[in-house]
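One structure follows; several queries about it will come next.
All protein chains but one are shown at their positions in the complex.
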Amino acid sequence: MREMTYIQALNEALHQAMSEDSAVFVLGENIRGGMRPETAGLDDAFAPGRVLDMPISEAAFTGFANGAALAGMRPVVEFQVASLMFPAFDQIVNQAAKLPLMLGGQAHIPITFFLMGAGAGGGRAGQHSDNPYTFLIHAGIKTVCPATPADAKGLMLAAIFENDPVAVVVNANLLRTTGEVPAGSERTPLANGKVRRAGRDATVCAIGSLVPAALEAAERLTADGIEVEVWDPRSLLPFDKEGLAASVAKTGRLVVADDSARTCGFAAEVAGLAAERCFDSLRAPIKRVTRADVTVPYSTPIEHAMLPAAGEVEAAVRAIAA
Amino acid sequence: MREMTYIQALNEALHQAMSEDSAVFVLGENIRGGMRPETAGLDDAFAPGRVLDMPISEAAFTGFANGAALAGMRPVVEFQVASLMFPAFDQIVNQAAKLPLMLGGQAHIPITFFLMGAGAGGGRAGQHSDNPYTFLIHAGIKTVCPATPADAKGLMLAAIFENDPVAVVVNANLLRTTGEVPAGSERTPLANGKVRRAGRDATVCAIGSLVPAALEAAERLTADGIEVEVWDPRSLLPFDKEGLAASVAKTGRLVVADDSARTCGFAAEVAGLAAERCFDSLRAPIKRVTRADVTVPYSTPIEHAMLPAAGEVEAAVRAIAA
Amino acid sequence: MSESRDPVEWYRRMRRLRRFEMRAAELVGEGEIAGPVHEYIGEEAVAVGVCAALRADDVITSTHRGHGHILAKGGAPDRMYAELLGRDSGYNRGRGGSMHIADFALGIFGANGIVGAGAPMACGAAYTFKLRGEDRVAVPFFGDGAMNQGVLLESFNLAVVVDLPVVFACENNGYAISSPIDEMLGGELVERAAGFGLPVRSVDGMDVRAVHAATSAAVERARAGGGPTFLEFRTARYSVHNIATGARMRDSRSEEMLAQARGRDPLERLAGELSGNGGWGAGGREAVDDEIERELEGAIGFARNSPRPRPETALDYMYADTYPDFPAPGWEQ
Partner (left out) sequence: MSESRDPVEWYRRMRRLRRFEMRAAELVGEGEIAGPVHEYIGEEAVAVGVCAALRADDVITSTHRGHGHILAKGGAPDRMYAELLGRDSGYNRGRGGSMHIADFALGIFGANGIVGAGAPMACGAAYTFKLRGEDRVAVPFFGDGAMNQGVLLESFNLAVVVDLPVVFACENNGYAISSPIDEMLGGELVERAAGFGLPVRSVDGMDVRAVHAATSAAVERARAGGGPTFLEFRTARYSVHNIATGARMRDSRSEEMLAQARGRDPLERLAGELSGNGGWGAGGREAVDDEIERELEGAIGFARNSPRPRPETALDYMYADTYPDFPAPGWEQ
């Protein structure tokens, strides 16, 4: 298979989706003219109007995409930075998420919310360092957090062709990672977690950019004879509850590694699920390794101090697998 | 003590806060002229400009209140219906929540987000039936959900005089409930849960309108010799973790009753906390009793079918206390 | 079904709108309708005049005050009452209620409980027509109060810069609940829209002829690729903002203003004209009125006789694509 970067994989997914279905179009800020690598080449490759540069009107262009979706299109709405979804939040939560049920099945909203620039660690400070997927999930928006280039492509394709709103949350720290990516346009199914590394002593359920961190922690722990299973849910909503339960049944211990705000974050959901469904398998407290519950500060030492990394995952496993 | 309704208690809190501190002012839609009972009488009682009717511009008037707060005021921003916070979500999440840390302590934002009309059950349908506190909590906004008239008053006063943003989430179903309310302007401290009913067999952590439901369930269970402790956290962020742990240490069993969307909802956080901190006390799986993860439908039979009530709390306790 | 140039048909429709809501108000009073209901009475000429200028395949988005728009675009009273009564035979299978009624087969993209929110969706539908080379147009309805909502203002801009076949239909009834437009809106309403590069017209919204004429011109232009237009319809709601079981909202408006508005009644105006020029045809006005009564009576009967959704269907329609154990119920068995 070919190696490519995560961002190239996203770009390839958009090219293929647009070729396969003329209902797919992309809109966002500054996406034409090769200004952004994820959308590079699209405006040359496709008919006029299928790549739309939008004014700085997140609410209206998200609503615009909702309307196009109701009219039969499959819009992909890019947010340059993940936290720029907040000005559009009403159109996401009160409209895209709610309309299908309120309409009683009369229409669907096959829209993709393409959230670039999620995650912290680059000195982008408080307003450009969010991992805001929990907001979307709690609102009922299907959400994927691909951790590898292959999943970036496969989950983007799945998102675009799903008949419901799906958010694709792209962590800025993964964009330049490389990996093998299939040439075809296979879609990675939702609700289908993946064991990234098998182990018997503890399960680390790791999200997005913490998948590599968890693998690193696992490497370190193996030296001490602790065998960690790193399990990547890939899609957070719908979530592969069976996959989680199977892993916890095997290991009896669970650490959830999730770089979003702690309180009511996705890690809480995973812990809540396990505390209800896997109680009898659990041999130790469930540990969450998350961000601190504060705005991401700018300066490197304090920024790093509040973000989870391999070291914290390792410590959490040690604390319960001891 | 005097009996009054929940909504009268809110109104009294606003009157007293405005008398005590000229920095307090109230803004929102249609709040003057006695159009809404929670703000009735304020525009007559106070100097012009302290009760402001706003255009239908939630984003701007929330930002306006943020700016006034930065300039030294204590604005109370009313949202007529809780889900109307979504058009203002950027000003809540990217500004009010984030500015204090980003400013490095230069300024505070003592703003109150006063969310009326939360909760479902009245055929208000999808866009007017949210209990959206989890969104606020995950964003780091301090949040209270008063369950009684006395707490409505005491927590509203606490919110107004807290030096940070605080959301007061008012469930529409509680507005006409009555109870004793102190005449003074004592504030109910945050992070201070309350045992509403003592018991030894299971803890029900109940939020807002589910406090009466939990008490009803407890009544029914007592007939079968199951003694439930109903614990009301009152403020969800900050949360009284010690109070929760103390109750679970006593009962060894936990049901969380929370009428907001299930996945990544507040109940998940409580379960996550208990699964980490109270693991050794727990003698059964942690049960969450929440809304289903769907938009609230209009028609009564299906609306009721997806909302938690006393019966579901009772069943959950039975399932683990058996 | 929607397009019409026949004044008797216009009257019939206005009558249908008005009587539909008067009967709905009774049903609210009797506790048969749950939830809020926003009456359109007084504003009938706007919905009817606008929709009579639209084809069946054109699209509208509506507001919290949506019954009139939906009926005028061809919505069936029986399925609407069924929706208001929370029946499975309702347009939204009882899932939406008054504020969310839609009929996608008729281009009705739905009422909406969030002020201003329908407008960008109308723009997106219009863009779809444009991309596909279809000569359809989209018409978002919204009120004067919505003119202060950011998403609507952003939509004006989008419609202009993307050059969309959209006709913005602003129903200026002078109030947003209790707040008068003079205290809420800076500048002049049509000039605000013009500032976004939209051609604008202000129209007497109590005159169905004027509404139809102005809309027809704007729609024609849009269909021909001439881009968006903004129309202000000056109108008045007769009733309080919102009625709900057990509680009519207070009205902050003056008796005088209301009496004046009623003096310009759009039904009486057109009826007077038709009586004057012998335009009624066979049965006269009474025949039309009776026909509407019978129609609505039958529609209410249909609604009352329809079953409510079964509780076990409460989680249906949330997603088109579902998964095992998804969406999650609120409690585990």
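Letters A, B and C name the chains as they come in the text, with residue numbers starting at 1 for each one.
Going forward, contacts are C-beta pairs under 8 Å (C-beta built on N, C-alpha and C of every residue); 3 or more make two chains touch, one makes a residue touch a chain.
For clarity, every value in this text was computed on a predicted model and none was experimentally measured.
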Visible chains in contact with the missing one: A, B, C
Residue among B:Gln16, B:Thr39 or B:Asn66 touching the omitted chain: B:Asn66
From C:Gly150, C:Gly174, C:Gly205 or C:Pro309, residue that would touch the chain that is not displayed: C:Gly150
Chain not shown: contacting residue from C:Met184, C:Leu231, C:Ala244 or C:Val288: C:Met184
Interface with the unshown chain - residue positions in chain A: 29-30, 32-35, 53, 55-57, 59-60, 83-84, 86-87, 122-128, 262-263, 287-295, 297-308, 312, 315-316
Missing-partner contacts on chain B, residue numbers: 25, 49-50, 52, 54-55, 57, 59-73, 75, 90-91, 94-95, 99-108, 110, 140, 142, 162-164, 190-191, 238-239, 241-242, 276-277
In chain C, positions touching the absent partner: 148-151, 153-154, 156-157, 159-161, 183-188, 191-198
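Everything that follows uses one rule, which is that only the chains that are shown with their structure count from here on.
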Overall pattern in which the protein chains touch one another (line/ring/star/complete/other): complete
Centroid-based (C-alpha) most distant chain relative to chain B: C
Separation of mean Cα positions, chain C and chain B [Å, integer]: 35
Centre-of-Cα separation between chain C and chain A, whole angstrom: 39
Sites on chain C at which at least two other chains make contact: 92, 94-96, 100, 112-114, 150-151, 318, 326-327, 332
Residue list for chain A, restricted to those that touch at least two other chains: 59, 90, 94, 100-102, 140, 239, 276-277
